[in-house]
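Have a look at the structure that comes next, please.
The complex appears here minus one protein chain, its other protein chains still in place.
Which chain is which? They are A and B, in the order written, and residues in each are numbered from 1.
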Amino acid sequence: MYVDVDGYEGPLDLLLDLARRQKVDLAAISILALAEQYLAFIETVREQRIEVAADYLVMAAWLAYLKSRLMVPQAPNDDEPSGEMLAAMLQFRLKRLEAMRRAASQLMNRPRLDFQVYARGAPEPIEIARNNIWEASLFDLLKAYATNRERGISTDYSPLLRTVWSLQDARDILQRLIGDSFDWVPMDSYLAQYLTTPGERATVRASSFASSLELVRQGKIDLRQTEVFGPLFMRRSKSDPR
Amino acid sequence: MNDNDAEHAEVAERNLRILEALLFASAEPLAPSDMAAYLGQGANAEALLAELARRYAPRGVNLVRRGDKWAFRTADDLGFLLRREQHATRPLSRPALETLSIIAYHQPTTRAEIEEVRGVSTDRNTLALLMEAGWVRMRGRRRTPGRPVTYGTTDAFLDHFGLESLGDLPGLEELKGAGLLSGRLPSTLQIPLPFDGALREDEDPLDPDDLDGGRDLEDDPGNRAD
Partner (left out) sequence: MNDNDAEHAEVAERNLRILEALLFASAEPLAPSDMAAYLGQGANAEALLAELARRYAPRGVNLVRRGDKWAFRTADDLGFLLRREQHATRPLSRPALETLSIIAYHQPTTRAEIEEVRGVSTDRNTLALLMEAGWVRMRGRRRTPGRPVTYGTTDAFLDHFGLESLGDLPGLEELKGAGLLSGRLPSTLQIPLPFDGALREDEDPLDPDDLDGGRDLEDDPGNRAD
């Protein structure tokens, strides 16, 4: 699923654009300000649109976390990465993406074959002693195989129509299910009736999870996970004024 | 006067370079009038071409006049380098590519299995061609009724396609990731892991007379007197 947010190619691209608007070198950028700008931007977009791609929401949740790590001093026995470390990592990724973009444009500005540089226009056939009379590349070979295997199945196969849970749907359903419950309940219990079809499990879980992060951010629900890969508990937030 | 000469020579050199590039890059012989527009003001295209032809005369490539047009051509005495048509390298045909790729992934595999995957019968020349190219070999015989010949790929195959081992052939997920397989595939579709060893447990070695002549390519396994 890929939803275009104002022509950006993913959250990192959006962050890089926001960073450039700070009009300072990436090395001197304020990651905190950047995180705030990103969260504000996503909020504006969400007000205008129904749905934002999950990539952007995951980044928003991560930046909200980063923000909290940056603002709260690190406890001595806290073995989570420090806010500064997370910020440096983000800065590194932005610099790297920008460097790759610059490299791409430098490459395209080189004297390219058939644009500024030309090969012999009328090559003369010469006999070069090669080991092979036949020419074929690995790509040709793999393409032939893939095409062939796909052709084989097309006759007795009708494409599987996959149900995709939109984030909006997931959010509505979650809010309805959680209702006024202040008890911790595993997410999967709430979703039990939707998880019966194996094909839908992934989308139901993914969309519900992304939506729950958004609900947490808005202070509507609380989320708790006591162990890695353990069940995800959720409840209505006590601070939710609703 | 001396300065003037030097400048003159420099302009002429520049024009000669332009003619060289134009003639080299052109697919067709060019007339002086075709090239005049690219030269500096007042340049004498004919004279420049004559000078260029003089310089290239002793080289391996000559500038030759064809009617009123000019082109670079291999020097006559090096004509032996020119290829005779039957030696041209040709792209492998589609059926051959398909057959080769099926052998690569499904090896050890038999002719009947290749046909099953491809959904069409295999031209007997296709296998012969792949063996002649040195990419496919007979590995052994399957221990099933009819004892069909099993095929596999050769080291020359790995070498040509830049693979270190058969395990480097991308699997299902990677073919999808590279955009070669569409995402909408039934879960039953599987891509085999090619067998890389000498003989699999269901394979016998080839019979002593298997390797002379293409008899094994015959359709009818009943022909084999076991």
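Assume contacts are C-beta pairs under 8 Å (C-beta built on N, C-alpha and C of every residue); 3 or more make two chains touch, one makes a residue touch a chain.
Because the structure is a prediction, the values reported are computed rather than measured.
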item: Hidden partner chain, touching residue among B:Leu78, B:Ala128 or B:Leu189; value: B:Leu78
item: Identified contact with the non-displayed chain, of A:Lys95, A:Arg201 or A:Arg217; value: A:Lys95
item: In chain B, positions touching the absent partner; value: 16-22, 24-25, 38, 58-61, 72, 74-75, 78, 81-82, 162-164, 167-168, 170, 174, 176-180, 183
item: Chain A residues touching the omitted chain (full complex); value: 2, 9-13, 55, 80-82, 84-86, 88-89, 91-93, 95-97, 99-104, 106-108, 110-120, 123-126, 128-130, 137-139, 142
